[in-house]
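Only a single protein chain was left out; the remaining protein chains are all shown in position.
Letters A, B and C mark the chains in the order given here, with residues in each chain numbered from 1 onward.
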């Protein structure tokens, strides 16, 4: 949709129409009182949008078609769901993933896994490879961490969610993990998205801290278009001017995403607030707004955590959180997905 | 708290200490490995913070005391509550205020008031004076609108929430209204805050669209410090880069405010989303996060509304919303405040 | 311009067309491969945009016409200029307004005025009424401050720029001031804009810290549409996530405004950085980007300023700044407007 300037000439309009026809597309004119608008009809992926920014008589170009396809509810109207080792993600039951920011030691992850299981959590999260803002911070245990996670799964039956930070890590991480996590800083690491699209594992795609909802869906489209349809989207807070919390939970994104895409949507109230004091309240809000699940940082002794301890909750608070989330789930006509306890 | 540069001289430190003492305050030195830090002890309102930005050896100045006092929970630990014509705001019951963006006609406001009452709402909102971005848009009915609101109150028993846009409007609006609303664009209209502080009516103070939580509390402090203690704070969405919704609901602000202040906190899911499709989901989220009430735009025929129709819900949807909010209230151990139905 | 959903029915399209015709406007259909787009032709101010948000089959509504008129370059292609007591604002010469944040005393403003004059400044700024975030901060000298400003004008010949904070202050301020300033926090204080539109004095309209360029132009339209055509726009920094400076100078806004409006554009590098260290660099950048003038905070002893001292520069630095700005003006084919020195 091209908006011509008020004072543009017929010649300028003709030139634009000409170019559109040369691309094998149709042009459709609409003469308003102040502006002429030219619609482009056909497969608009052939359009060189930038071309028009150089034509004198053009005021604005407005895209009409959504830039993503497989991710859209128009393409797949029914909500997608897929199993995480026996737990259905995207179904009626709310799924809760929890664990420490980073795998720190064998005993730490075993203890946390047990606590997550007992509290009623459905999956264990924990980072073996850690993206850190400072080169001087702890960077994760690497493959050793993955091995501990696998051991924790064996012991508790909880599927594992863990992050891959680069394309070449994907096969290694996929060997151990049940869910590949793409971190917020890598949401537009296209080489990594490509690799995740070729892995045969569910992917948890975190929204970049300054990515729009549309960009999140485009990033999902990268993974989907490479063949992997098991993608869940994660709101984890966006960057705004507000400083009383680490990020601003974009709670609106939950109903917006549920409307625009069929993919499951989860909330990470730990990163979206950055402060354990607010995690439970925001977890409740996320489920009340329609999220399909939560991913929460839990640490047996947050004050000793090597990273993100400030936003981690204790197993006791996690148990309380699950109870409250359970009440909210029922208030919105859902429930918590069946517990893994007793199945391990 | 003053952080000196690594390379600052003893002379520079001494000068800073001197100045602080001249203000009748104490200076307290703390020598670190990289930096010397000077704490200022005493009534820091005497400090000319800007002074220090000009001293060569100073790197940063960090305020330690909160800049507001009466609004803080440190000052008043117990949550404040006050009656809105028989309904308690800030108590255990969730309070729901609803009505059209603007009073458009006698019949429109009477019809809406009746619908709000029947659905279980506790107060009627409606603008008689409207702040509009465009000088060519409808600016409100003025005093005529206030009269219609008063008539609606008489008929339904619902207290009235309506906006005053300038200090000189305050006496007029206060004559008719039960709650004075200060709009988001006026959150730092200090002359208006001053006037509201002298009115003997409860005030609904909306957060500016780019105001921090701390600035909202400072604006409340203006009202409180002029003698009016009946202030409720309203989160109504902040401005961010995200464009899929009109504003971004800062849901984090709800637990943050509940922690930092004793004042009641309400959410406006109509403005915070800008789209009726998301209003109910975000209303649920707000109560789940701990809000004490909601203020919602309801219009009998949103498609005919002269303003904000896109974010208004119909009376039918409002009734559903109240039912859902009721379930969420109970899930968080509260309830909806007692209905006005039958009392009018 | 209305974008219908892909799956909308012919009946839904007909209904939308019907409504448009009922408003006395024309509808123009454009059938794309994925979407039908309906253009509305005629005076679109009659359109109730919100109506469409409630029609099931509609996906999006896109405004084509700009919402402002008198402020636009389409309406008035030639750049506007007007005299500030003998100095042309909006002409070839760059105009520099300077002075303290607040008028603090008779001697402070006389001393500053003299320094501004001698350095080559063209107008004296200074606040008599001060909007302050905290109710406990200095609120300005009021009319006494205006009298000192008038005395400074008499002595130096410099025209006076000072702020009015509410509609009822406008006549008083206009009695003393040569330029009425509307502060950033009041950019959408519509009652004040209305009053400024009826004053017969030039207005300096500051951009709100989270206002878009379009909203700034709409605020200017308020003033213009009430009859006052002497409006200059002031970029003073916007609120972003960046914390190393108080605000983020939106330098892009300068060429954007110069393209979209005929009104003069000035930059306030003091507020847009919040730190005297960066004022001169950003002042140079503003003129290099095409601004018509600057408004800068100058204080004889910034470390003693009662407000904004941290972003104020000394008269010595101001003199250097003017010299540098002069070089930049010449590099972009302009000059500094003729000095007032010797004319007083």
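FYI, a residue touches a chain if its C-beta (ideal position, glycine included) is under 8 Å from a C-beta of that chain, and two chains touch if they have at least 3 such contacts.
Quick caveat, the model's predicted, so the values are computed rather than measured.
Which one touches the absent chain: A:24, A:135 or A:333?
In the full complex, the listed residue that touches the missing chain is A:135.
Can you work out which residue in B:39, B:91, B:142 or B:157 touches the chain that's missing from view?
Result: among the candidates, B:39 touches the missing chain.
What chain A residues would touch the chain not displayed?
So the residues of chain A touching the missing chain come out as 45, 48-55, 67-68, 131-136, 139, 165-168, 185-186, 188-193, 208-210, 215, 218, 221-222, 225-226, 239, 275-276, 302-312.
Name, in rising order, the residues on chain B that touch the hidden chain in the full complex.
1, 3, 5-7, 28, 30-35, 37, 39-43, 62, 64-65, 74, 210, 239-241, 243
Name every residue on chain C in touch with the hidden partner chain.
These residues touch the chain not displayed: 210, 212-214, 238, 240-245, 248-256, 259-260, 272-273, 277-278, 281-282, 284-290, 324, 327-328, 330-332.
Here, only the chains that are shown with their structure count from here on.
Which chain has the mean of its C-alpha atoms lying nearest to the mean of all protein C-alpha atoms shown?
So the chain sitting closest to the middle is B.
Averaging each chain's C-alpha atoms to get its centre, pick out the one most distant from chain C.
A
Could you please state the distance in Å, as a whole number, between where the Cα atoms of chain A are centred and where those of chain B are centred?
31
Which positions in chain B touch two or more other chains at once?
In chain B, the residues touching two or more other chains are 210.
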